[in-house]
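All protein chains of the complex are present and in place, except for one that has been dropped.
Take a look at chain A:
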């Protein structure tokens, strides 16, 4: 395994194994089997830079590195994409 990225939406994180030479479209096709949403209804944003990933470019070209966090948004009712939303647990430090 060359690398993995963390694809996040709301309260869910998908760990996706990938290769720096794969394109953003390749990632969407992997996600498609997990979330039952066609790749055309998915939009991926690199969280660190807020850049929307280009389907035809590779991960390396778009500075998506190992362990990177990528936000997933879905198209609502065949129209616009929803806003990026990644939920955070309320108290980040939950020492017991």
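Descriptive notes on the structure:
Please note the rule applied: contacts are C-beta pairs under 8 Å (C-beta built on N, C-alpha and C of every residue); 3 or more make two chains touch, one makes a residue touch a chain; residues count from 1.
By our rule, contacts and distances are computed from a predicted model.
The subunit not displayed here is recorded in UniProt as "Elongin-C", chosen from "Elongin-C", "Cytoplasmic tRNA 2-thiolation protein 1", "Dolichol-phosphate mannosyltransferase subunit 3" or "E2 ubiquitin-conjugating enzyme".
Hidden from this view is one chain, which touches chain A at 1, 3-4, 6, 11-17, 30, 33-34, 66-67, 87, 89-90, 92-96.
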